[in-house]
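Here the complex is missing one protein chain, while the rest keep their positions.
The block that comes next holds chain A.
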Amino acid sequence: MTQPIAPVFHRVGNRRHEFTLAPDGNRDWHRGRVPGLSRHWLKWRGGYNPKTLQRERRLADKRPLWWLIGLGGLACAAPMLPDTLLQVAVVFCVFAAINVIWTLIIGAAGILSLATMAVVGLAGYAAAAANVYLGVPWPLMFAVGAFVGLVVGGLLALPSTRIDGLYYALLTIGVAEICRVSISQIRALAPQNSSINNVGSFIPQDWYLQRPGLLLGFATAFVLLLLALLLFRVINSERLGLQLQAAREDEDFSEAVGIDYRRARLHVFLISSAALGFVGAYYAMLYRSISLNVFSLDQLLLMFAMIVIGGMGRAEGAVIGTAIVVVIDRALIDLGPLRIILIAAVMIAVTLTTHHGLADVRSQFRGWRHRIRSERRAASTRKGGEVMPEEATEIADKQLIAYRRFDRRLRDRLKEMVTPELIEQHRSAPLGPHSDALARVLNYFRRGEMPDKYAILQEGDAGAWRYSVMALSGEPGKPPRVVDDRVYETRDEAYHAVFLLRVNDLLES
């Protein structure tokens, strides 16, 4: 008894390595939802494999996976890092949180404000002053910071409705400078170089700059980053964000359908400013002091570089850009001023080559590849049995399209193999042995479709056979037709005649 041969499945298609789950076909289709909301946790897409007819489950949007890998990796690796690198990680988390919130202002609200660090700094100063001079306990500093951020945001938002785009951006560059100068004028702070020190903090005094303090700082900074991302998600992908997205696409239309986008912009700006104020208070607590460096133009430009490198308007862009710049700026500290030049070079390269920063490189590359392909396709004038793009949409069986493309390429190659020597070789030995080229050509002929396939008709008596060539109709019940009236004496001659006919057909196709 023979063993049944197990079928071998080869992975085919463009995305053959994409991971799919195989859920039980008898179970109901279902996706988990966020409790209390109609949102799904992840973008699962179910379907049936057209070949095997098995249930398949595919993650259509894999970004959560990348977030998990990136942030999870950071969280796991941080406790093992040496102190200096741990500090870099802390700086990364704080700056990434600020940039994510800033992205909300630039991307979602569409207000090109460069006064971010001014809000952070003012809130930080206010919170620190409240703690040091008024004795407010540290947990309340967050509230003070957020409140000051809200107020400053409100003041900054006033001109934003009147002045648009780049004008506003230029104006806000000056704001940080004003803040710096104003605070440096405060007499009470003058003895300590205008900084506020010994701010109360969640890090106990004797842990400060020690290993446990650094770990605690990292843990809180990481949570801060997660909170910022959550805020981004809640605002950008929910009601406010969708309203603003509609306004970005067409202001007049969105207004006509009842979206008050100016108000939505203002709301996002105020919420983001309050969040920045929160971060400012955190910043003052993390370092137990705050100084005028927060307001420096260089710091602002560095933050702007982060946003630009990653890509304005996307959370992943803000985080990627922050990672790149912080690593260059803090981890390669030996390079001196060269590292800022390096950052500027990266910034220029990214701006000149990408449309929306590094976060968008993948889709930009795909668009480019798509364009090149379609250009090439449009430029090709040969058809040769291949399906042209416009008819491809009409054909349901996509394998047919692929087969015809393959067939054309195969014929193109075989045509090059047909030479007088090859024909002579077949004439002398129709049944072999064959050279490799001849074997390939013959193999192709053998695989031909049944309609118009040639056959040899043997007539006469034994010893005096006569051969002629016929073409099969390919349809049941319909007899073959005679190709020509030539008669061959030997079977080999007939074989060769069929071969010549096929070669002729091949070269003409």
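We take it that contacts are C-beta pairs under 8 Å (C-beta built on N, C-alpha and C of every residue); 3 or more make two chains touch, one makes a residue touch a chain; residues count from 1.
To be clear about the criterion, contacts and distances are computed from a predicted model.
For the chain that does not appear here, its UniProt entry gives the protein name "Branched-chain amino acid ABC transporter permease", which is one of "Aspartyl/glutamyl-tRNA(Asn/Gln) amidotransferase subunit C", "Cytochrome bc1 complex Rieske iron-sulfur subunit", "Branched-chain amino acid ABC transporter permease" or "SusC/RagA family TonB-linked outer membrane protein".
Contact with the chain that does not appear here is found for just one residue of A:Val199, A:Ala274, A:Ile343 or A:Val469, A:Ile343. In the complete assembly, the contact with the undisplayed chain comes from A:Gly174, out of A:Gly13, A:Gly46, A:Gly72 or A:Gly174.
Touching the missing chain, out of A:Phe232, A:Tyr287 or A:Phe304, is residue A:Phe304. Although one chain is not drawn, its touching partners on chain A can still be listed: residues 112, 158-159, 162-167, 169-171, 173-175, 177-178, 181-182, 184-185, 297-298, 301, 304-305, 308, 336-338, 340-341, 343-345, 347-348, 351-352, 355.
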